[in-house]
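Once you've had a glance at the structure underneath, I'll fire off some questions.
Of the protein chains in this complex, one is absent; all others appear in place.
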Amino acid sequence: MQIKRKRVQAVPDRQDDILSLKKSSQALEIWGRLVRNKTAMVGLIILVVLILTAIFADYIAPYGYDDQVLDDNFIPPCAEHIFGTDNFGRDIFSRVVYGSRISLQVGLISMGFAVIVGCIVGSIAGYYSGVVDNIIMRIVDIMLAIPSILLAISIAAALGPGLRNVMIAIGIGSVPQFSRIVRASILTVKEQEYIEASRATGASDLRIIVSHILPNCIAPIIVQTTLGVGNAILNAAGLSFIGLGVQPPIPEWGAMLSAARQYIRDYWWMLTFPGLAIMLTVFALNVLGDGLRDALDPRLKS
Amino acid sequence: MAAPLLEVKDLKKYFKTPNGTLHAVDGVSFTIEEGKTLGVVGESGCGKSTLGRTILHLQESTGGQIFFEGQDITNVTAQQLKELRKNMQIIFQDPFASLDPRKSVSQIIAEPLKIYKVCANRREIIKKVGELMDTVGLATRLAHSYPHELDGGRRQRIGIARALALNPKFIVCDEPVSALDVSIQAQVLNLMQDLQKERHLTYIFITHNLAVVKHISDEIMVMYLGHMIEKAPKRELFASPMHPYTQALLSAIPIPDIDVPKKRILLRGEITSPIDPKPGCRFAPRCNYARPECFEKTPELREMRPGHYVACHFAGELKEQEGEPA
Partner (left out) sequence: MEKLLSIRDLTIYYASGKRTVKAVNGISLEIEKGKTLGLVGETGAGKTTTALGILNLIPKPPGKIVSGEIFFEGEDLLKKTKKEMRKIRGDKISMIFQDPMTSLDPVVTVGDQIAEVIRLHQTNSPKEAEKKAIEMLELVGIPGERYNEYPHQFSGGMKQRVIIAIALACNPSLLIADEPTTALDVTIQAQILELMANLRREFGSSMLLITHDLGVVAEVCDNVAIMYAGQIVEYGNLRHIYRNASHPYTEGLFGSIPNLNDEAERLKPIRGLMPDPSDLPPGCSFAPRCPYATARCHEEDPAVCEIEPGHLVKCHRYEKAEEGEHGSATS
């Protein structure tokens, strides 16, 4: 023991320096790896721009989202209406800008909800297996058997229309997929020896799940989330369409898409611009998600 | 004589499989004194790893008793188990699989310290981690590396540092050097021996490598299909193995030397799995000396010489036949 103490005292300061950087350096390291990934940065920038657009919509949009000028309907994109106008003569650019508020909220919050609930449910099922797993997964199977849009419709119908209820409905509708994915990855990860090693050091189940298992199944969760956001926006549109979602005239990308469907042959811009907005969001999230997945994995660090 | 640190009595661990009950560990008893090393050898599937894990409560035993420092620890509450783990640790075989790939070296070593809140603050944890890395011969500049960046030997040192973090008295070493290259293996073996001396550790050293087990153990126990078939001080075991399986096992080791006279005993067949075993010696189907009664009656463990236990009906009589070619 004495020998050891002496050794330690010989280099105490350097050691402290090296080791104390731990927490912050790790976050920095992940950030550093993310920054180096150019596509991920493009995604991040697009996302930030979209969010800023949503926040400052009042200042960016040249017109109000429901300013109808019936004489000016179906104007193709021009200097005055860069995205053109719709069947009511509303400025599509302004509606896309305002729509970002609703669509981003629906997409991000409902997916956030689904991820959290899905992780909890999936972790419990995967980690404890046996009876608990069976009960949870059978319920999940039943939910999966119902098309998610149908599930969302029934939930939204029960809760009543409104933005908040749409998010809850879509969130719940996506929980089954997440639970399945989380459970499957947990089943493989929990058999790894490092989980047993952690148990041997006396770690509690919660600690094992949160600090060892979930970080190691982050990849499929991220991929599912980024794909899920696009779906959520479209599902919200579906709900709006049948009157359970956000009520017109409040603009929402998905709703704009479905409203534009009947004009698709003659007035392409009505469909194109909200569609592009959704595509851009999903693209940004996808590349950001991929980048994040790689940045979080220390094995990929070069 | 010192009281044994660990005593295992008639320990059993059965697994239910679709084909029947697998008797992975079936009635194993032994004691280890403090500061000693018990080597456990046997082929894959003989239950040696299960034995180690059952003692540590990583798997719950089916029957039998375990005593640690005189206390019965066979059935413990979660709280007691947590306390117990401070004193009983494990080093795993695969230094890659047993380290969380997403945690840095310092995080891995610090985990037990955080779980047991042995350190008052972060500063102390940092100091302790540095100390542990120093003890196992890891440069502190590696504190922020990740396991995949390090070679097998260094990774195994991390595993050792983690096991030592809580200052345990007893460590189960489950094939700790099997995955390493010989030159690195020697470094790790030396480290483990030094640590044992320095900290007065007690080891159960599980391996299939007989040369390694002879090097590091005081006593050696040979397992076959869940049974302990022979146990003796190491010199005794290597000089005069009594069980036909031990004899075959020892003769099968390729010796890295030439001009050594070799009389290899070749065994028939392969190890099976002990699912719903019938009474009788489990080695009998492969044994060159098996007689009808071997298939009927399970041999008892008998003390043939002081400290030398054998489970074979004909243990004493086989000595004369040893030279006979199989």
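The chains carry the letters A and B, assigned in the order they are written, with residues numbered from 1 in each.
By our rule, a contact is a pair of C-beta atoms (placed from the backbone, for glycine too) under 8 Å apart; a residue touches a chain by one contact, two chains touch by 3 or more.
Worth saying up front: this structure is predicted, and the values here are computed from it rather than measured.
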Missing chain: touched chains present in the view: B
Option from B:Thr17, B:Gln71 or B:Asn190 whose C-beta touches the chain left out: B:Asn190
Residue touching the undisplayed chain, where the options are B:Glu7, B:Glu43, B:Glu69 or B:Asp218: B:Glu43
Contact residue for the chain not shown (choose from B:Ile115, B:Met242 or B:Leu267): B:Leu267
Residue among B:Phe15, B:Tyr116, B:Phe238 or B:Phe295 that touches the chain left out of view: B:Phe238
Touching residues on chain B - with respect to the absent chain: 43-44, 151-153, 181-187, 189-190, 193, 208, 210-212, 214-216, 238, 248-249, 251-258, 260, 262, 264, 266-267, 270-271
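The criterion applied here is as follows: only the chains that are shown with their structure count from here on.
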Complex interface listing, chain A residues touching chain B: 1, 4, 7-8, 11-12, 14-16, 18-22, 25-26, 192-194, 196-204, 207, 212, 215-216, 296-299, 301
Chain B to chain A touching residues, read off their complex: 53, 56, 58, 81-82, 85-86, 89-90, 92-94, 97-104, 106-107, 111-112, 115-116, 122-123, 126-127, 129-131, 134-135, 140-141, 143-144, 146, 148, 159, 162, 165-166, 198
